[in-house]
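Our next item is chain A:
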Amino acid sequence: MSDTTTRYAESLLAAARAEGNADQVVGELFEFGRVLETNDQLREALSDPSTPIVNRMQAVDDLLAGQASRVTSSLIAMVVGVGRGGQLGEIIRATVELNAASRDQRVAYVRSAIDLDADQQQRLAAALRESTGDDVEVRVILDPSVLGGLVTEIGDDVIDGSVRRRLNQMRESLS
Partner candidate 1 sequence: MRMRTKAMMLAAAASVSVVAFAAPASASEETVGSCLAETILEFETDSGITLHELEEAAAEGDEEAKKELETLEEEFEACNESPNPILPATNEIIWGGLSFLILLGMMWKFAFPAVKNGMEARTERIRSDLAAADQAKVDAQAVQTQYEAQLADAKTEAARIVDEARQSADQVRTDLIARAEAEAAELRERANGEIEAMRVQAIADVQSEVSEIAIGAAERVVGGSLDRDAQSQLVEAYIQELTSK
Partner candidate 2 sequence: MDLLALEFPPVSHLFEWPDIFLDGTVFGINKTVLIYFGAVAATLGLFFGAGRRYKQSLVPAGMSNVAESGVDFIEDSVIMQTMGPDGLKYLPFLTTMFFFLFFSNITEVIPGIQFPANSRMAIPLLLALLVWVIYNVVGVRSQGFFGYLKNSLFPPGVPVALYIIVTPIELVSTFVVRPFSLAIRLWANMVAGHLLLVTFAVLTATLWESTYVGAALPFAMLVLMTGFEILVSALQAFIFTILTAVYIGGSMHPEH
């Protein structure tokens, strides 16, 4: 994570806190990051230098209108407006982790084929805390390719309990 990314993350988080709804904004940013991660077209459009910046900011506005808060929308437009569209994913991820870190938590990205309810999320967080020894904030990512079960990433650690992994193991043993 470069210094530029961290600075942008810090300023985004500070702006969100100044608006008073930091957690909501961070949640919305995370969701946008998810979309950005899965949508290659969007990612390219936002970082395409041949498209005028105004058009790119307008695209962000159009995309988020009614989907996210104005603060979230403005922040993303701001990042795109200064020409950092290509680093948007990283900046969002840094912002999420910075927000968690401000509560002494680490972010646990949990990929699942289904949505997890609050209870499941809480128990999972508790289990992760027990397993890793760190307080974690669970961010669920819906990923049908997991097929079943969960894959948790905390920093560089990966705890894979997915059906996909089992199938991969099977494939390797077959070939």
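As a convention for this text, a contact is a pair of C-beta atoms (placed from the backbone, for glycine too) under 8 Å apart; a residue touches a chain by one contact, two chains touch by 3 or more; residues count from 1.
In picking the candidates, the idea was that all candidates are chains of the complex that A comes from, given by their letters.
Everything quoted here is computed from the prediction, not taken from an experiment.
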Of 1 or 2, the one touching chain A somewhere in this complex: 1
Sites on chain A touched by candidate 1 in the complex: 112-114, 116, 120, 123-124, 127-128, 130-131, 147-150, 159, 161, 163, 167, 170-171, 174-175
